[in-house]
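Quick one: the structure is below, questions incoming.
In this view, the complex is presented without one of its protein chains, the others remaining in place.
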Amino acid sequence: METLALYVPRLLEKKENFAPGHRACSGCGEALAVRMVMKALGKNVIVVMATGCMEIISTQLPYTSWEVPWIHTLFENTAAVASGVVAGREALTRKGKASSRTKVVAMAGDGATADIGVQALSGALERGHDFTYICFDNEAYMNTGIQRSSATPFGAATTTQPVGKISMGQNTWKKDMPAIAVAHNIPYVATASPSYPFDLMNKVKKARDIEGPAYLHILSVCPTGWRTPSDLSVRIGRLAVETGVFPLYEVENGKYTLNIDPPQLRSVEDYLKLQGRFKHLTPEMIKEIQEKVEAKYAELVEKVLFYDGF
Amino acid sequence: MKRVGLESSLAIAEAVRLAGVDVVSAYPITPQTHIIERIAQMVADGDLNASYIPVESEHSAMSGCLGAAAMGVRTFTATAGQGLELMHEVLPVASAMRLPVVMAICNRALSSPLSIWGDHSDIMAARDSGWVQMFAENGQQAFDLTLCAFRIAEDVEVLLPTAINIDGFHLSHVIESVLIPEQGEVDKFLPELPRPYVLDPRKPLTMGDFATPELYIEAKKSQDVALRNSKKVILQAWQEFEGVFGRRYSPVETYRADGASVLLLTMGSFSEVAMEAIDRLRESGEKVGLIRLRLWRPFPFEEFRQVASQADLLVVLDRAVSFGGPGPVCSEVQAALYPLSKKPQVAGFIGGLGGRDITTEGFEDMIRNARKKADAGRLGEVEIIGVRE
Partner (left out) sequence: MSKLTEIRWHGRGGQGAVTSAEVMGLSAIEEGKFAQAFPSFGPERRGAPVLAFNRISDSEHIRMRSAVTQPDIVVVLDPGLLGIIDVTRGLKEGGVLIINSSKSLLDIKSEFEGPWTLAVVDATAIAMEVLKIPIVNTAMLGAMVKVTGVVKLESLAEPLGERFGKLAEKNIAACRRAYDEVSIAAQGAVSQRPEKTFGEVTWPSWQELLPGGVVTDAGNARSYRTGDWRSDRPIWDHDRCIKCGVCMLFCPEGCVEQNEQGYFEANYYYCKGCGICARECWTQAITMVEEAKA
């Protein structure tokens, strides 16, 4: 349980493998998530990253925030580059020049994952490479200035699906990327949030230690794009879980587990009202979102119960 | 060394096997598919101890190569036409990140209309991607140049991706005799070379960073100098190759060019057809010769100027169209000649698109036609030859 972690931070890995001096916005939830992920991964990893906020803010020549080997090439090909790195590691392992324990970890934003890079990701998951893929989902293309992605939630205002005289922002429901990952029959899929650090770090370690593809989907609050005060990033991430908007669960070899299961979900309004991107929502839209969240949550609980029955 | 009958595609696969490639990341497309099918079979049979990644697109094929090359292992892929186009975004990243991927391109026309047959449109559209680019004229060269490509690409002085172009079908699907060396000879020519910058947790480094205007141009200068300087290593590699295998390659090769007042310039498999035409014209007393451009990037300015400046008229065959402009090879050689005080006139032709054949007679006509145009002072325009009116 998260609250038990209250006094644990002092037991936290002190080493920052994602060094300060990075240029993420003040209060960036995505940078916080990356920092925690890097703490959990340790040093025996190779990171492959997509173009996006985290790449731009961490590797401006001649500086780098990365304490581990790190490579970026393009926006949409991260999973494919990771496939090549895994193959390279295999080749070196055959020659006794590398360790098969070196984990390859691909990292990308929601745009790089759910939109432009979904083909490369699907290919890599399906081929079964031994790697971990982490999607840092800030629910829009933030690096280029808050354009919609297929992971942008219903009703959110973005610069390419703005609120206007005849539009109320995003008119589609968030693409369910973890479900798409699950459909590839991979050994491990999980959602996580930096507002639940120990849950997140445990999942990262699990993903790292599993052989074969693992997919992690981390909700990463973006104060700039969500139009929220920078000090609320952790709180808002917590509300996403407490309202059921972003449940934390794992799917291990097809078996679902809910990791944080609040006795009662809070109203989604508690989550929405703190965010500028939702400020135009009408009570009807909020109701619609409430119903959708409840329905999806119930679906998830059903899957969990189904497996509990065994 | 043994002499075997082998399709050029399979000769390339054989070179890949003998080179002991570690990772192949590839996607099928005609007329390249025979290469990767053969490699997949070699891996399946345990004849090649490589990881073969059957990726879901050419974009991912090249991306996979980047990842593997960044690990410091020997990396190969092959493609053609639309496949090279889909890779387009990734190609300049390979060179800019100095990742020595080797690729065979079975040159193919670009859609639309869809054509699976040969021409040079694909590679010309990728000309400026920063790769070392060379052309083979027959099966033996396809084999030899593939071996050389690894030697060149992986040299610490170079560290640049390298492409071997072979004409789709006209070369890729032709069986002819090829000399295949013993493994020991290949190993002598192609030792495993040290790689200074690789992804290794024991020595963490950051690759593929982001540059503001204060540094981007420095990065590009450094890349351009690296490609220009690669010629030294290319010459050295070809010299070593001759030492081991007895066959000699040069950036600009000629055929009966001595004392020629008219020179024809070709690239790829049509060069051998053109030789036939040169023989015939020489027999009838005409002072004609042939330039075969083997190395396309880095462009061999010196060698080219030395040969071409002798002639009065240079006839250039392009197998690609730069729509609304001159043929890509033609404009290149004209630019190379321009600073010289003594230089030939240049006649540009475009032909052999989408698999259309060019015969010896075709080359003879081209030369005659060029002479006529030169006499009439009409050399300014490009002409697409062999077109049905």
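The letters A and B name the chains in turn, as written, and every chain counts its residues from 1.
Just so we're on the same page, a residue touches a chain if its C-beta (ideal position, glycine included) is under 8 Å from a C-beta of that chain, and two chains touch if they have at least 3 such contacts.
Since this is a predicted model, take the numbers as computed values, not measurements.
S.K.: Can you say which of A:Val118, A:Met168, A:Val234 or A:Ile286 touches the chain missing from this structure?
M.R.: For the chain that is not drawn, the touching residue is A:Val234.
S.K.: So one chain is hidden, and I want to know which residue out of B:Ile35, B:Leu99 or B:Leu281 touches that hidden chain in the complete assembly.
M.R.: B:Leu99
S.K.: To test your reading of the contact rule: which positions on chain A touch the chain that is missing from view?
M.R.: Touching the chain left out of view, chain A contributes residues 6-10, 12, 16-29, 31-32, 35, 56-59, 61-68, 143, 194, 197, 223-224, 229-235.
S.K.: Tell me where the left-out chain touches chain B, residue by residue.
M.R.: On the side of chain B, residues 96-99, 159, 196-197, 203-212, 214-215, 217-219, 221-222, 225-226 touch the unshown chain.
Note that in this section only the chains that are shown with their structure count from here on.
S.K.: Would you mind writing out the residues of chain A in touch with chain B in their complex?
M.R.: The contact residues of chain A facing chain B are 43-46, 48, 55-56, 59-62, 64, 66-74, 76-77, 79-92, 94, 98, 102, 119-120, 122-123, 126-127.
S.K.: Taking the complex as given, what residues does chain B use to touch chain A?
M.R.: Residues 22-23, 25, 49-51, 53-57, 59-61, 63-73, 75, 89-90, 93, 97, 199-201, 203-212, 215, 219 of chain B touch chain A in their complex.
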